[in-house]
Every structure is written in structure tokens, then in C-alpha cells.
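All protein chains but one are shown at their positions in the complex.
Chain lettering (A and B) follows the sequence in which the chains are written, and residue indices restart at 1 in each chain.
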Amino acid sequence: MRAHTFLFAALAVAAITFEGLRFLENEYLFFAGYVVLQYVVLATAWNILGGYTGYVNFGTAAFFALGAYTSVALGKLVSLPIPALILAGGVISGVVGLGMGYLTLRLRGVFFAIATLALAVVVQTLITNWDFVGGSRGAYTVRPAVVPLLGSYVQYLFLIMLGLAVIALAIAHAIEGSRLGYGFATIRDDEAAAEVSGVPTLRLKLVATTVSGALMGMAGAPLPYYVTYLDPASGFNLAYAVNSIAMPLIGGMTSWIGPLIGALLLGSVQQVATVSNWFGNHPEINLLIVGALLMLFVIAAPNGIVGLLGIEKRRSARG
Amino acid sequence: MTAPLLQVEDLSKRFGGFLALDTVNLELAAGARLGLIGPNGSGKSTLVNCLCGALRNDTGTVRFEGTVMDGLSAHQRTRLGMARSFQLPRPFTSLTVAENLRIPLLYTVNVRRGQPVPRSEIVAREAELLGLVGLAGKAARLPRDLSQVEMRKLELARAMAAEPKLLIADEAMAGLSHGEVDDILALLCRLNEAGITIILIEHIMRAVMSFSDRLVVLVAGRKIADGPPDEVVRNPEVERAYLGE
Partner (left out) sequence: MLWDPQLLLNAIVAGLLLGGFYAVVTVGVSISFGMLDIVNIAHPAFIMLGSYVAYLLNGALGLDPILASLVVLPAFFLLGALVYQVYYVAFERRGQESLRGLAFFFGLLFISEVGLILAFGVDYRFVEAPYIGPSLHLGFLDFPLRMLIPCAVSLALLVSLHLYLSHTFLGRAIAAVSQDPLALRLMAANPTRVKRIAFALSIATASIAGALLIVIQPVEPSMGRDYIGRVFAICVLGGMGSFPGTLLAAILLGIVESITSTFYGPSWSPAVAFGFLLLTLAFRPVGILGR
């Protein structure tokens, strides 16, 4: 499928989804839907690096929170519309991704993974110590009184995240069918052979890290407006770390469909579990289950649901 | 007299306490057919890795077409015209056989030309290469469906897809039958006649002897012989290296 066809189809599906939810007149669906869509973006972003090139990023929370806190910091200086904040969050997280990659991607993949783990801890430390954005006490964000375009602010946020999800999926899909996608696949399969065939592996890995990080930052940018109170504990919540890996892994890492399936499935189930209070006083059981599923799939079904259902994607021969 | 295609000066490589290559000197003219032999562990693969940029040599210089290669990454050297096949085949396992050949076309040939290779030419070139190595019917297969021998052919075809000026074939014939060895030899001869310089690293003596116009022997990281094949095999030091091992 060509890139603009896909984009058009995705926008159509998005529009239908949005109008459908408005028709149901349940505000909570937008509230919960925002979180699910957020995971679609995060899972897709993670997969661009992890699934396509094989480099594992354990620090999703860092890139995501950087986007959120960029919004908080900018919000204290000047009043900006959310799309501008998204751009800012994307730039900051993208630059950090680039920097991290530049420092560690010349080495074995495991060192990159370890560095991302350490990065998550460090960014959390830095932000917890940064009083300008509230430090450990957290920061309040006031939603604007006037809602652009729609009646409800939550609907506006949902629409924005819907747009981001479309963008993320379109990027992932476009990469897959392109020369870049081939390059990524060779890095995953055999980096030495890729180099010898002329693939500039370091440059491509940097592209992947930057795009992945930027998308994660963009997903985080609207967060302060969604939660209205943001503190490091919630910004760096464990849930982001495990879900952004579990969703692509369980959905399937070889194509853009996998993270989408994983995010929609796992995200929705977790939302239902929260609302229906399945786990009572212990919401962490939710994460325990996700972690267990992650391990189950990585051991027994490494190609995820996509693999189990036999949905094999064949690339188009574009030069 | 034109400059040699490849110049290796005082190349040394150490792994911790182990000296893998000891001041190796080599000059290769364009169009040559060089056979590189030596006992296991003599440093042949290390030499290839240093030439191609997979390893960084500790001392010495590698010059290709006059350009110093030190500091250039492997993909840059491939784009300049060096290509290699690996001793143990390393195909791209998630890509089809044809797609494996597409990678050098997408990342080396088009960069060299300065513009993308048209799709029709990609398809044609893939078919041509597959036919040359005898994998014509397997374009849509995955590498895991190929036999060891077929994987070696794919390995060679992928190196050829990069349109190299220098092709280093690292034990491309191991495990092949008599007839298959002849096929590969004929292929390499054809490539050489078309202008590609070839370094053949092999243990199959009859292949090396019949193919090479020059033989280099590496023992324990040092070059102990360099000359016409007939002379080299009668060199007493070479005899000792092979009989004594």
C-alpha cells in the first residue's frame, strides 16, 4: 500500500472512530481512549527501533516524560497551543535519543539497552531535583478555558492523540515499505553483513533512535493537560516501561500492525481492569500480569499475535 | 605503470597478547587473481577483516586505488569498490533470496551512481545474479530454506551485487562438490575477465592452483611466500608449514 493511500485510510478510520465515540455520548470513553491511543503511539515508536532494527530501548519513560516536562517547563514561561508543545517535546526527546545513540550505538546492542535503562533513572533524578517544574512535589497545569474546535477539552485531547497515533502509524508503515525499512531489517538480521553490503548502519540506527525518541516525546507532551497534576512518580510510571515493550512484543514486532494490536488489546484490557476495579487495592497486579505476559510471549511466541495468526507482511519492491 | 589497486603496508593486528598479523605487506594490481592460503589460524580472515574495515588494524596502512582506507567504515569501503563474502554465510534471514541481493543495489550501487536504481533494473539485476550462481528458481525463498551450498552461492551473489572492483571470496567453496567447485571457479574467472580483481582464500588446493596467477602464503600472521603458484608450492618453508602442521 502506498504511503498516501495508507494515510488517507488511517485518517478515515480515525474520523469514523471519533464520530462514533461522540455518538455514544460517554465522556469516559474519550478519557480512557486517550490512554489507549497514547500506548499506540508509544508502542509504535518503540517498535521502530526495537522491532525494526533490533535495538532494545528500556527507557521509554525517559523520552515520554521529557516530552511531558518540556510542556510543563514551557507552560511556565509562555502560553502555547498543544500542537506547538508536541513539536517541542518531539524535538527535545529526539535530540536526547540522538545523543544517546551517538554515544552508545557504535558498541554492541546490549550496551545501548543498558544505557537506556540507566538513562531512565537519571532523567527521573534530574527532573525530581528540578524545582522549576515542581520537583518531587509535582506541577499543576491549568486547562485553557476556551476549547479549540470542540465542546469538551478531553475530546480535544483525544482528537490530538488520535492524530498522533495516525502520524506514528503512517511513519511506521512508510518506513516498512521503503529503502530505510530494508536497511533497518538488515541491521536486525546481521549488522556486519549489512555494513559489508554498503548499509551505513550507524547512521540508520541514529535515525531510528531519533525518530523513536521524538515520537515518544510527542506522546508525552499533552500529558500535563490530561492529568492536570503531574509528578515524577506518575510521569515515570513503571507502566510505561513495561507496556511499551510488552505491546509490540505481544502484538508482533515485524510490522506496524503488531504494536497497534498489542496496544489496543492490552491497553483496553488494562483500562477496563482499572475502571471495574478488578484488582481492588492492588492495581500493581495489573502490571504483574503484563510483565508475565511479556515473558510468556518472549519465550513461547516471539513473533507475537501477528506471528500466531500468520499475518506475514511482504515488502513492496521499491528502490 | 599504473598504481596498484590495493596496497597493504606493514599491517599488524593484535588481540590482547596474541599477534594475529605481523607486518604484512602486499600489493595487488588491477585484474589480478590472487590466491591466499595458509593453515588454520594463520590470520587470513583477520587480514580480510582489516582490509574490509570490520577490524581496525593496529599499525600499517591499507590503500585502495591510492586512497587511504584507515578510518573508513566497512560500508564506505564497499561503496568505494571492495566487496567480500563471509566464510560462514551471513544472509539476511528475514529477507527473501532476491531481497538479499537488493540490499547492495539499494545501498551501494545507487550511492555510487548518485541516483536511485530504477525498479526494473533492480529486478533484472537480481534475476541475472541468481542465474549466474545457479539460484534462479529460489528468488522468493527465505535463506533458511536453502542448503548450505546454496547459501554460499547466495553469499557470493550478494557480494557481486555491489559491483565491486575487488572481490574477496573467503572460503566460498567449502563443502561444495567437485562439479560445484568448477562452477564457482568458472564464475570467478568470468568475473575476472570482466575486470574484477579477485582475492581467493581457499583450502581446496586444486582450485587455488588453477585459478590464481599469484599465490600468497600466510603462516602465524606473517607472509612467508609471495609469487607465481608453481614457485611458491616448491618453497621449502611453505612445505614445512603445511607438512609440519
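FYI, a contact is a pair of C-beta atoms (placed from the backbone, for glycine too) under 8 Å apart; a residue touches a chain by one contact, two chains touch by 3 or more.
Bear in mind that the values here come from a model prediction, so they are computed numbers and not experimental data.
Colleague: Relative to the complete complex, which of the depicted chains are touched by the chain excluded from display?
Modeller: Across all of the complex, the chain we cannot see touches A.
Colleague: One chain is left out of this view; which of A:48, A:92 or A:242 touches it in the full complex?
Modeller: Only one listed residue reaches the unshown chain, and that is A:242.
Colleague: Which one, A:21, A:117, A:147 or A:227, makes contact with the chain that was left out?
Modeller: Spelled out, the listed residue whose C-beta touches the missing chain is A:117.
Colleague: In the full complex, which of A:247, A:260 or A:287 touches the chain missing from this view?
Modeller: If we include the chain that is not displayed, A:287 is the one touching it.
Colleague: Among the options A:58, A:182 or A:226, which residue touches the chain absent from this view?
Modeller: Result: among the candidates, A:58 touches the missing chain.
Colleague: Taking the full complex into account, what residues of chain A touch the chain not shown?
Modeller: Where chain A meets the chain not shown: residues 50, 54, 56, 58, 103-104, 107, 109-111, 113-115, 117-122, 125-126, 128-129, 238, 241-242, 245, 249, 282, 284-285, 287-288, 291-292, 294-295, 298-299, 302.
Heads up, the rule we're going with is that only the chains that are shown with their structure count from here on.
Colleague: Under the touch definition given earlier, write down the residues of chain A that touch chain B in their complex.
Modeller: The touching residues are 179, 182-183, 185-186, 188-190, 192-202, 254, 315, 317-319.
Colleague: Using the touch definition from the top, list the residues of chain B that touch chain A in their complex.
Modeller: 52-54, 73-75, 78-79, 83-84, 86, 90-95, 99, 102-108, 110-111, 116-119, 122-123, 158-159, 161-162
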